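Here it is, the structure, as structure tokens.
Note that one protein chain is taken out, while the other chains of the complex remain in position.
First chain written, first letter: the chains are A and B, and each begins at residue 1.
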Amino acid sequence: MIAANALLEPVLAASAVALLIVGATGALVLTNVIKRLAALLIGGFGALAALAALGAPSGALLAGVAVLFAQTALGAALAVRLQEGYGSVETQDIDAADLEDDTRGHAS
Amino acid sequence: MTPEFALYAVLGAPVLQALLVMLVPKPPGLRDLIHIGFSLLGAIAAAYLVSAVAHHETARIVLAQPLPNVDLAFTIDPLGAMMAAVLNGLGVLHAVHAAGVARAKQERAPARLLAFIALAMAGVTAVAFSANLFSLFVAYQALALAAFPLVAHRGDEEARPAARAFLATLLASSIGLFLPAMIWTYAIAGALDFRAGGMLAGRVDALTANILLVLYVMGIAMAAIPPMHRWLPASSNGPFPALVAIQALAVLPAGGIGVLKVVTFVFGPGMEEAALASQLLIVLVGIGMIVAALIALSKQDIRERLAYSCMAQSLAAVMGALLSLQPGPFAAAGLFAATLQILALACAAATLLMAAGTTAAITGRTTVADYAGLGRVMPWTFAGFAIASASMIGMPPFAGAWAKLWLITAAAGSGLVWAAGLAAAAAILTFTHLGPLAANALAARAPTDAFKRPDGASILLAAPVILAAAATLSLLVLADPLADYLSPIWTAGAGQ
Partner (left out) sequence: MNGAYLDLVRAHAPLLMIVAPLVGAALTLVSGLARLSWVVACIVGGVAAVIGIDFALAVFSAASPAIAEVGVALYVDGIGAFAGALMALTLTFVLVAAGATLKEAGASAAPFNVALLLCAAAGWIGALMARDLAAVFVAVETAWLAAVGLTAVNAVQARAPLNGALRMLSLGGVGAALMLLGIGLLGRAAGSFEIDALPLAHISMPSVAGAGAALVLLGLAVKAGVAPLHAWSAAALGRSSGVVSFGVGVLAVLGALSVMTRVSAYTITAPELGAAISAALAGLGAVSVIVGSVQAVGSTNLLRLAAYAGVSQAGCVLLSVALGSPAGFAAALMQLVAFAAAGLALYGGAAAGRVQALDRLDGYAQRAPLASAAITAGALSLMGAPLTIGFLGRWRLVEAGVGAGWWWAAGLVIIASLSGVFYGGRLIERMYFRRANAAYEGEGGVWRAALAPALLAAIVGIAIGVAPNALLRAAAAASQLLTGLAT
């Protein structure tokens, strides 16, 4: 039992890190804003799980949860503003619109 | 007056002059009076300091202490005092002439032009009196920033890229080359104060000394050493009063003074460890002199021709300074040659450029071909032009001849006869681009439609040219006293 527990800890930590990596990659690579937020949420959960596996105090975990919640709320509000401002939540459309604004700004 | 007060006066007067000229742009008479009056004040203070040094008085002022062991300090020494006195003295003539040209040509923003000319004079004076490498660096950068508006003055499509090239070359070389050399010197010597005999003497190996010499000489781009000379032709588009400040009285002389101070007080005369780099740099400088003189021959615009001619003369001063690093008893001759060359260049270049400015203001002519016969209708102006040309060529009894003589003596005495050959070749080429020009101006038939203005050149435009030309004769009688006066700077343990 003790040996199983000792094996479980690194497995849990490794799984949490993998979740973090998946989330982080998604947050950087995905083009849809909502999917990015979801990826951030996944990455954040992965980080928290890793933190728990590494024996961090509960205060740290609570702090992490609070930050993750605030991040998600802010992200959701931002997604709404992006839809209103650009008419899209795809980053390619957003970047293209910015480029067009920049060019128009230079020409005027 | 005490030496400290005079030092504050000679550094502060041009700054105050610039501020007042900007604050009082009109009426033009008052503005010009302020400009000329403060120039005179600066010259008097500089002359006082020459006398103070001759009486073995000392003075040192500290304006700031930005770092431990590093002051922004200025001090009087024979070299700095002599340079400041000559440049500020010529500056009075230039102030009169600039006022005249600004009126005659109805130059745009004359107050700004005169203000930055004053600031440039403050910069070169600060370079001359700098007490350490840091102060030299600060004064150098301040001078570059003060002279930049002079190049950009016209504000047109030609002036802007020229000004960018000017500032970029000077600041980039000083930050990229001079500053690392200064930091390295600080790491070796633990301080940056100038020392007679050289602060690096006995402290560096040959490799370090050679690298440092190259960094310093190339970093002081104001001396117009190729390939750091781009700023000089770029600046030739500016108004004539600006050209006098840049090529004759402030920027180019500051380069020569900077190299001279570094060689004298950082390396020390006869520093064997730096002999290799100094010889390689002498080759570069010698070839540069010849090529500059050849390029001057190809230029038809008088401003461009004079720019390259001044470059060749400045490089002669650098050659003299570098010759002083050769071991042997002729090290002092190299320093003296460099000093004389800077003084001669200042007098001759100021005369030539002021004469060219007068010609442009009165006749509107700026090409070499159009100078034919002008000497017959503007005899005083072109007499000065001819005298200054003779000095640049190195014809006795003018100032330039003494400088060339000592240069050749130093080269031959150091065993570098080929350096003397390069200097002689450059002198011959200088003759080809200035001699026929001056002769043609005086001897050819007078043009019938010379003047734009019916009353010709005013006294403001003609007198400074003649007086500056007279200064080029002065070394005839002053050479020996000058040698005695400057001897402490190449006598180890004296001076600083």
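The definition used in the following text is that a contact is a pair of C-beta atoms (placed from the backbone, for glycine too) under 8 Å apart; a residue touches a chain by one contact, two chains touch by 3 or more.
Small disclaimer: the values here were computed from a predicted structure and weren't measured.
> Touching the left-out chain: which of B:Phe134, B:Phe194 or B:Tyr216?
The missing chain is touched by B:Phe134.
> Considering the whole complex, which of B:Gly29, B:Gly155, B:Pro227 or B:Pro379 touches the chain not shown?
Only one listed residue reaches the unshown chain, and that is B:Gly155.
> Tell me where the left-out chain touches chain B, residue by residue.
The missing chain touches chain B at positions 64-68, 72, 134, 137-138, 141, 145, 149, 152, 155, 159-160, 163-164, 167-168, 171-172, 175-176, 179-180, 183-184, 186-187.
> Which chain A residues touch the hidden chain?
Its contact residues with the unshown chain are 17, 20, 23-24, 27-28, 33, 36, 40, 43-44, 46-48, 50-51, 53-57, 59-60, 63-64, 66-67, 70-71, 74-75, 77-78, 81-82, 85-86, 91, 94-95, 97-98, 101-102, 105-106.
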